[in-house]
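As you look at this complex, bear in mind that one protein chain is not there, while each of the others sits in place.
Moving on, here comes subunit A:
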Amino acid sequence: MRLKAILTPIVAVLVFLSLWEALVWIMGWPNYKMASPSDLVPAYIRYWNLFLVMGWQTLWRTVAGLLLAIVVGTALGMVMGFSRTMRDALYPLLVGFNAIPKATVVPIIALMFVGYHDVNTVLIAFMISFFPIAVSISIGLSTLEPEYRDILRSLGASQSTIFWKIALPKTLPEFFGALKVAVTLAFIGTNLMEIVSPHGRGLGALFDSGKTNADYPLMFAVLIALAFLGIVLYYVVVALEKVFAGWAERTPT
């Protein structure tokens, strides 16, 4: 059973790659229209050291942005979850902020902290990914049934005890759901900045150089590398979820 759980996604990826290869081959597309998987292999071999360096750049900035989003998102969510007034006050602001396309914010941030490429990138990754976390924590806390509070409050427990013993663990499944969304969003944020800012680094910059040098297989290779990083980070979140919120998963009966 365990083996099957690992093999299934691998087979799915192989099938996808073969269909892609076949499509390009049958249609007779040149590689500037659509590169095929077999075009990517030489690109990886030629630039493997760049992929490692740039991939690491993108990864650590995305993770840093995510961690920032978790800290700020959780804090905002707590404030909104516990206080009706703060919820009424902050929601319109947050929704408005989230509705601004981040592609338009990128040049503003790039100018604001010109020369600090790392800071810019982490900032955009954070800005694009904290919203779902804040919303999920606030909903989790504000929908806590009053009986749960009463059980501890009637024993004289403090607000912070109630938060640590009940509110926080009860919110974890929602939190991890939001974190899975936030992971992919954070990658978008990181890459937006890497592509747009001049003299950028990371996979986004590598993509941009592929574009300037008309190296089309390199551009596709970057996209696949990004997808790979996204999958890795997603499964890290899934593993954390299993450890901290595994109780929420029901075994099918």
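One rule holds in what follows: contacts are C-beta pairs under 8 Å (C-beta built on N, C-alpha and C of every residue); 3 or more make two chains touch, one makes a residue touch a chain; residues count from 1.
Just so it is clear, contacts and distances are computed from a predicted model.
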Name per UniProt, for the chain absent here [options: "Molybdopterin synthase sulfur carrier subunit", "AtuA-like ferredoxin-fold domain-containing protein", "RNA polymerase" or "ABC transporter ATP-binding protein"]: "ABC transporter ATP-binding protein"
Residue touching the undisplayed chain, where the options are A:157, A:181, A:224 or A:237: A:157
Residue, one of A:87, A:165 or A:180, that touches the chain absent here: A:165
For subunit A, residues in touch with the removed chain: 145, 147-148, 150-157, 161, 165-166, 169-170, 172, 245, 247-248, 250
